[in-house]
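Before I ask anything, here is the structure I am working with.
All protein chains of the complex are present and in place, except for one that has been dropped.
A and B label the chains in the order they appear, each numbered from 1.
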Amino acid sequence: MNSFLPSEKVSSQFLFEKFADLWIQKFGELSDDPLSVSGPSPSLVFISKTNDLTQALQSESAKTIIIDAKLVGATTSTTKTIFATRNIRQVMAQVLPYFDGKFSRWHNQAPLQTSKFTMGKGVTISQGCVISEGVVIGNNVVLAPYVVLEKNCSVGDNSYLHPFVVIGENCQVGQNCEIYSHSVIGSGGFGFSTESQVHKKIAQVGRVVIEDDVVISALCTIDRATLSETRIGRGTKLDSHSHVAHNCSIGPNAIMAAGFMMAGSCHIGSNFTAAGAVVMQDHVRVGDNVIIGGRSAVTRDTLKSGAYTGYPLEPFDDGLRTLANLRNLTNMRKQIAKITKFLKLDQEKPDEL
Amino acid sequence: MNSFLPSEKVSSQFLFEKFADLWIQKFGELSDDPLSVSGPSPSLVFISKTNDLTQALQSESAKTIIIDAKLVGATTSTTKTIFATRNIRQVMAQVLPYFDGKFSRWHNQAPLQTSKFTMGKGVTISQGCVISEGVVIGNNVVLAPYVVLEKNCSVGDNSYLHPFVVIGENCQVGQNCEIYSHSVIGSGGFGFSTESQVHKKIAQVGRVVIEDDVVISALCTIDRATLSETRIGRGTKLDSHSHVAHNCSIGPNAIMAAGFMMAGSCHIGSNFTAAGAVVMQDHVRVGDNVIIGGRSAVTRDTLKSGAYTGYPLEPFDDGLRTLANLRNLTNMRKQIAKITKFLKLDQEKPDEL
Partner (left out) sequence: MNSFLPSEKVSSQFLFEKFADLWIQKFGELSDDPLSVSGPSPSLVFISKTNDLTQALQSESAKTIIIDAKLVGATTSTTKTIFATRNIRQVMAQVLPYFDGKFSRWHNQAPLQTSKFTMGKGVTISQGCVISEGVVIGNNVVLAPYVVLEKNCSVGDNSYLHPFVVIGENCQVGQNCEIYSHSVIGSGGFGFSTESQVHKKIAQVGRVVIEDDVVISALCTIDRATLSETRIGRGTKLDSHSHVAHNCSIGPNAIMAAGFMMAGSCHIGSNFTAAGAVVMQDHVRVGDNVIIGGRSAVTRDTLKSGAYTGYPLEPFDDGLRTLANLRNLTNMRKQIAKITKFLKLDQEKPDEL
């Protein structure tokens, strides 16, 4: 085992600069979930829980592992390359920029060169589109004016991208998709390492995968994952002004009305329905066949199929009853005051009540 | 009467392909409201209620009517061309794409050709603007860089469009309007026909009409109607991040603060005011001179003039009282527990309470 516990202030930066140089030579997958890495290419895995470490140590492809210092004791007798740190998010903030293609993405561009990307038959490329190196465009795709396709992204057959849509580096859009104006697929997720009140951005180097038959309305953002992927399932429809944060997944055939906002690392099953302006807290799981009423907030796991509404979320009929009773709240308070007075309970010391 | 009840699975698609071919020759208005069609051109009307059917049968211009199969019995002795279907939304999903200009909207564009559109005096057209065939631009209009005007839209005298504004096909912007960056007028509304959990997009082929003296701030979406029009009344001001869904209308002189979101088919009267982050459920009607407090949700018809607030919405002072009493909710629960204990009601079986 090759373990190392750097002083965060001095050596970790030096360590990772050297490390990233080497790594870039033999680039593999990046992940914070040891079950998600596979295949022959060597993968770099970030681990902060004992259970995840066990799995990472058994994984063939997790060649290099960065662990929380508290796990050092659990890493004996392994052939993996392991780095330990007292602050794993700070290390992510330091090391991930070396894997982020953003800084070499744009050049002072020559006119469009068709030799640098791949394109099917019957494609429309309108005025001012930017098609970067390594892009793959399927048959019959329509790119309206000023669509920007960043490096190595792909757009499947028959998909239609409206004006000013941005598809980020390495992101995938499936077949028969439609994305409306100004939507941004694969913007940088909102993840930071905070120390002494200073927030340092963790580069987001994962991707977004949009499966087939998806519709995304105007002015939506689907953020790329930190390391792995954000996924929008087949047939899903997302209305305008919606936001899907990094590392989320949404099962097939979901439909979400306008203003849907989903914080990071949420997972939603099949056939989800959300009325307008629903928000979800981060790291929440939702099961299959769940319906959420308008203006609701989903703040905890909601695995059982069925309809729910409100904030806090309740089964639909209970939520409607709570809402109806809110109109009665002032009257309820008056009734309690009356009862208290009638029973002379209001003559006790106030802290008794 | 020329009535026909196809098997939805097989013949309706064939039927409507043939039908749309013929229809395109003699293109008229499309509507789902028989009172809205008029004039000499033949109109196609979708009807699912008996009452609407009566009006459609009496309308001169409703030449062709697609009805719900349950209304077939009510269509005897008429000269109209009538098609019946067991699933009218599914038929809309099938037939409306034939009327949707989207698929022929963009071409590999030659440089701007002034012969294809009409323009008044004193117009500024900045770098990279896209002005499509049939566009009409009034006097003294300013188009900032990268404004996209889709086919047959119009912009009235003295209006100012900031960078990256998109005006959709057939949409109208009045005189003295200002639309800020990245706002999208006439994006496709969010309407689907759902069968066996699969959502199929209903093409949105109506338009948006923005009357004179309207201001729309940055990053707003006003969706085009399914068939007829979405209308923003004269003098209305809409703040950033607002959303007006398909088939809505907003009366003159409304003012809505940021984050206003309005689901489909809502109608608002004159002199409406909404503070920030107000949402409206679909198909809700609001009367004249209504004021809505911040963070409110309008979920039912609110026709009487006056001020309202909250979710659920209450008259303004009642809503403020409810809000104030919410801070007292934990104390109220304690008081009820104390009274219950004092009266020994807590010694009964729990299901009694």
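Simple rule for what comes next: a residue touches a chain if its C-beta (ideal position, glycine included) is under 8 Å from a C-beta of that chain, and two chains touch if they have at least 3 such contacts.
Here the structure is a predicted model, which is why all the values come from computation and not from measurement.
Engineer: In the full complex, which of A:Arg86, A:Lys201 or A:His267 touches the chain missing from this view?
Structural biologist: Checking each option in A:Arg86, A:Lys201 or A:His267, the one touching the absent chain turns out to be A:Lys201.
Engineer: Which one touches the absent chain: B:Asn87, B:Asn139, B:Ser305 or B:Thr340?
Structural biologist: For the chain that is not drawn, the touching residue is B:Thr340.
Engineer: Which is it among B:Val136, B:Val198 or B:Ala258 that touches the chain not included here?
Structural biologist: Checking the options B:Val136, B:Val198 or B:Ala258, the one contacting the hidden chain is B:Ala258.
Engineer: For the chain that got dropped from the picture, name the residues of subunit B it touches.
Structural biologist: 124-128, 142-146, 160, 162-164, 178, 180-182, 215, 217-219, 235, 237, 239-241, 253, 255, 257-259, 270-271, 275-277, 294-295, 323-324, 326-327, 329-330, 332-333, 336, 339-340, 343, 345, 352-353
Engineer: Kindly note down the residues of subunit A that lie in touch with the hidden chain.
Structural biologist: Residues touching the hidden chain, for subunit A, are 102-103, 105-109, 128, 130, 146, 148, 164, 166, 182, 184, 187-188, 190, 192, 194, 197-199, 201, 219, 221, 223, 241, 243, 245, 261, 263, 279, 281, 297, 299, 310-312, 314, 318, 321-322, 325-326, 328-329, 331-332, 334-336, 338-339, 342-343.
To be clear about the criterion, only the chains that are shown with their structure count from here on.
Engineer: Could you tell me the distance, in whole angstrom, between the mean C-alpha positions of subunit A and subunit B?
Structural biologist: 30
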